[in-house]
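Excluded from the complex is one protein chain; the other protein chains are retained at their positions.
Here is chain A:
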Amino acid sequence: MHSEVITANLDYLLLGSWPQGQLGGMALTLLMGLAAAALASVLGIAAGVGLVMGRPAWRRLLGVACGTLRAIPVVMLIFWCYFLLPVLFGVDVPGTLTVIAALALIGGAFLAQTVQAGIDAAPAGQWQAGLALGFTRWQVLRWLILPPALRMMLPSFVNQWVSLLKDTSLAYVVGVAELTFVAAQVNNREQVYPLEVFAFIALCYLLLCSLLAWAGRRLGRSPQQA
């Protein structure tokens, strides 16, 4: 192993050409992953609630939209948004935002199913009890059903977050300088240290994903345990 190739390029692998140029490397991977995870969670909860509470027509529409998004490979969605949107609608979306949006949409579509299933799993008696106490349907959902259901869903959410963080590596198709992309640049210049470069990258992803999983577990602790 030749660790010099890592130490000599460490700042580039971690931060990209920042502060002279744009932020890249592991920092950009983390930021894109967090942004995509946060957006996907909001979208997923909104769509999941919609799938349970919406009118039948809305539920069908949402179901079709989620099904379509789940069926598109992420890399295709990124490629299409990046190269096709400017031509069709004249909007020029920067690469980083394209990737975050594509990941959030697809992650949201997956999470919608989790949320729907989580809400459906609540016993009918809870709904009836809430309604009998004079709550509206939405109040029952907000105060009785969602708090325990969301905690039950948390492992699935963490799964999705970790998966999104790793999927940021697909940003290479549109030239966003995230971790995998800058590693390929360094590797292609040095040529002879692929093992070192990509082993280091694997460690970085392991670290990021473990941190995310740890943070997710902390989030799930009940107030008494915290």
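Please note the rule applied: a residue touches a chain if its C-beta (ideal position, glycine included) is under 8 Å from a C-beta of that chain, and two chains touch if they have at least 3 such contacts; residues count from 1.
As a working rule, contacts and distances are computed from a predicted model.
J.: Going by UniProt, what is the name of the one chain that was not included in the view, given "4-phosphopantetheinyl transferase family protein", "Sarcosine oxidase subunit delta", "3-oxoacyl-[acyl-carrier-protein] synthase 2" or "ABC transporter substrate-binding protein"?
T.: Options "4-phosphopantetheinyl transferase family protein", "Sarcosine oxidase subunit delta", "3-oxoacyl-[acyl-carrier-protein] synthase 2" or "ABC transporter substrate-binding protein" narrow down to "ABC transporter substrate-binding protein" for the missing chain.
J.: Looking at the whole complex, which of A:Trp58, A:Phe83 or A:Trp214 touches the chain that is not displayed?
T.: That would be A:Phe83, which touches the missing chain.
J.: Using the document's definition of touch, tell me which of A:Ser17, A:Gln126, A:Gln139 or A:Asn159 contacts the absent chain.
T.: Only one listed residue reaches the unshown chain, and that is A:Ser17.
J.: Kindly note down the residues of chain A that lie in touch with the hidden chain.
T.: Touch with the absent chain occurs at residues 8, 12, 17, 20-21, 76, 79-80, 82-84, 86-88, 90, 92, 173-175, 177, 181, 184-189, 191-192, 194.
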